[in-house]
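Apart from one protein chain that is not included, each protein chain of the complex appears where it belongs.
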Amino acid sequence: MTTSSRPLHGLLEADPVVATAGVPLLADALSDQAVRVSRTQWQPPMAGTEADLARVMGDPRRAAANALALERMTSATATLVDVRPASEVVGLERGTFLHAGPPITWERASGPMRGALIGAVLFEGLADTAEDAEHRLAAGEFTLEPCHHRGGVGPMAGVVSPSMWLYVLRDDVHDATSWCSLNEGLGKVLRYGAYGPEVIDRLHWMTRVLGPILSQAVRSTGPIDIRAIITQMLQMGDEGHNRNRAGSLMLLRELLPGMITADAASSDVAEAVRFSGANEHFFLNLGMPACKLATMAASGIPGSSVVTVMARNGTDFGIQVSGTGDEWFTGPANTPEGLFLGAFGPDDANPDIGDSAITETGGIGGFAMAAAPAIVKFVGGDVPFALRATRTMYEITVGEHPAYQVPILGFRGTPTAIDVTKVARTGILPQINTGMAGRVAGTGQVGAGLVTPPEQCFPAALAALAARVPDGP
Amino acid sequence: MGLAVGPSRQRVPGAVSALTAGAVHGPLVRATVLGVHAPGLYLDVAGAVVPVVTADAVPLATAVRLAVASADTPWRGLAAGDAVLVGEGLIRLPGCDIAAVRTWCPTRVRRLPSPECGSGGQGSHLRTHGGVEALLGRGPGLTPAGDDALAGILLVAHAHGVAGPVAAAVRERLGSTTAVSAALLDAAADGYAAATVVALVDAAVAGDAAAVARALPAVLAIGHTSGADLVIGIAAALRHLRPLRQLGHLCQTPASTTHTTPIGWSAA
Partner (left out) sequence: MSTHVELRTGAYHDSVSLMQVSRVVAGTPGVLAAQVAMATELNVDVLTSMGFDVPPEAGPNDLVIALRTDTPDAVAAGLAAVADALAALRATSDSGGGDDTVAPRTLGSAAARVDATLAVISVPGQHAVTEAFDAITSGLSVMLFSDNVSVEDEVHLKDAAAAADVLVMGPDCGTAHIGGVALGFANVVRPGSVGIVAASGTGAQQVMCLLDAAGVGISHCLGVGGRDLKAAVGGRSTRQALRALAADPATDQVIVVSKPPDAGVLADLEALADELGLQVHWAVLGPGRPDLTASIESFLVAQGVPVPTWPTWAAAGGGDDPLLSRGAALRGLFCGGTLADEAITVAEGGLGGIHSNIPHDPALALGADLRHDGHVVIDFGDDGLTRGRAHPMIDPTLRRERIAAEALDPTCGVLLLDLVLGHGAHPDPADELADAVRTARATALASGRALPVVVSLTGTDGDPQHRSRCAEVLAAAGADVYLSNAAATRAALSLLGSAS
């Protein structure tokens, strides 16, 4: 015991500043004595979690583990260093197909996921017709694996096959690599489960023309700082999941010089540039792996209750937590609620799908909604709702992002590092802002809206964490 | 008990400082508003300066402290020169009464045990009167920069038991500065200051670099430059009273741009 330290941090030397949880009369008695009181708006935690909560909250490793998880998540860098085929980036084997979300079987897969798998099989030339592809998939001839298991992410159905080219990103602070597929644009696309000839043709063009041009662009320009673009786009009305316009333009600006001077036919370059520029979600396929790098850096810390993955396969929603490593905790995916395009309605929507919830896991997307109030025109709600959404997420996260800041909140950092214990205690579920896929394969996007994970993922993760708390002092 | 309180008057509980409790609990008098800011209201109660501060404001040693935040200050519409009634445990503002429900004891700088009180000769090296005159009342603001530095000096001097001559010199000249600053200097002369400032002085006097690092941000955040000026005063006094001490941890503070070293100090 050092002589200069005051016992109990000087508690007896001054009148206390108090935080309360429980019966109002105790807080009232303090206010009546002119004592500063901050009252918790407390409610019982999710049913059945009391014992696990007490155990995890009492884990002496927890606070430091979560602080470390936040520090790593927010110090991870993300630079685009290359564009290469999946067979080279992840050694993806012929006959193996990666997909978004937790593990899924063909039997349980939804329309968009099945359609995307059929299209990928056709693209790889492993079947000649859609019927044949479907037959082979149902027979289990191919291997299905989550993108996350190979350290990457895919939007919507997120199906990745060996010939597809991928963006490759690096986090040099933690010496890690992640990846994501190239964005196909809007309309009838593989990721929404379309598999017609125009989809397959486009995939071939992307492999033959777009990928190599992008690759040359990145290699000649040098690595592009994706994290810096995220930082700027949040201050330009984007949130990084459902609204990426400014980010897409900034990315295009970085890539253009290298694309224009690429060694390729000028008509190919022109088409590649037109294709990229026409896609307002061009940046999404970079923002997602950037967040994957951040959350990967925070993974595997013993005792940490920070969520490192949130992902959906169109049937299930799955999360992973730092302190429980690669274990998935799943539940039935909810169907987003929001606004619909054209004549589509709620019956047309598929349950939540895609690895894009990695953006919320990394502190942007729905968590940064206050930075993108215009989004309420697409997902519903009003501007105060957008502000309130971000403000509410501070209650379930470990801290604030030092770089991703929200101007309207006084440049406060976005709520980052979702804490499973806080979700269980408050009942507040992470707010995700997402596009809606059509239930029927190939329909495409039917709308955009708000969705949360199924509640049950969190008590399950908490129980697993509790089981890993060491006994005794 | 004094005036009747009508049912429509809001009642805001306040904790009075032991240093100014007498003024608030004394007979009912007409007090003058010396200054109004969001976090603080300064009253002249029959010659005693009584600050009234909100929960998120600096807890001045002589202040009546409210539990409400500065967003909810109960003194909207008041201006310097206005009159309010104070006494019998109440501060009667337009539309609400602040009621003294508790007395709080302000923190006081720790006195070093006598053997450590810098070699007696050091105290006499302080060119007190010239130095005080050069600093007191100098600089803009409610608490002039020179005063804030002097307050820091007084607190460190109190810790070493050598505040006497400086305090006397300051008290002689309190009329040269604002009433508010004079009251704060008077309290500092007796070793009283806001808890954050006392924590810093205690840490600096004890040579605890880690504790100084912890306490510094809160003090630097005081006012626009008051905090930095206080720190300059603390550092200067320590330099004189403990010449061999390592003061690196204090030298990293961003210096006030209005002056560098306090003028008027010299070794005899």
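Descriptive notes on the structure:
The first chain written gets the first letter, and so on, giving A and B; residue counts start at 1 in each chain.
Keep in mind that, in the parts below, a residue touches a chain if its C-beta (ideal position, glycine included) is under 8 Å from a C-beta of that chain, and two chains touch if they have at least 3 such contacts.
Note that the structure is predicted; figures quoted are calculated from it, not measured.
For the chain missing from the display, the contacting residue among A:Phe123, A:Phe378, A:Tyr394 or A:Phe458 is A:Tyr394, taking the whole complex into account.
Where subunit A meets the chain that is not shown, the touching residues are 5-9, 11-27, 29-30, 32-33, 35-45, 47, 50-51, 53-54, 57-58, 60, 62-63, 384, 388, 391-392, 394-395, 421-422, 425-428, 473.
Residues touching the missing chain, restricted to subunit B, are 15, 55-56, 69, 71-72, 102-105 (touch as defined at the top).
As a working rule, only the chains that are shown with their structure count from here on.
Those residues of subunit A whose C-beta lies close enough to touch subunit B in the complex are 4-5, 10, 13-15, 30-37. Every residue of subunit B that touches subunit A in the complex is listed here, in rising order: 13-15, 55, 65-67, 101-102, 104, 107, 195, 199, 203, 206, 208, 211.
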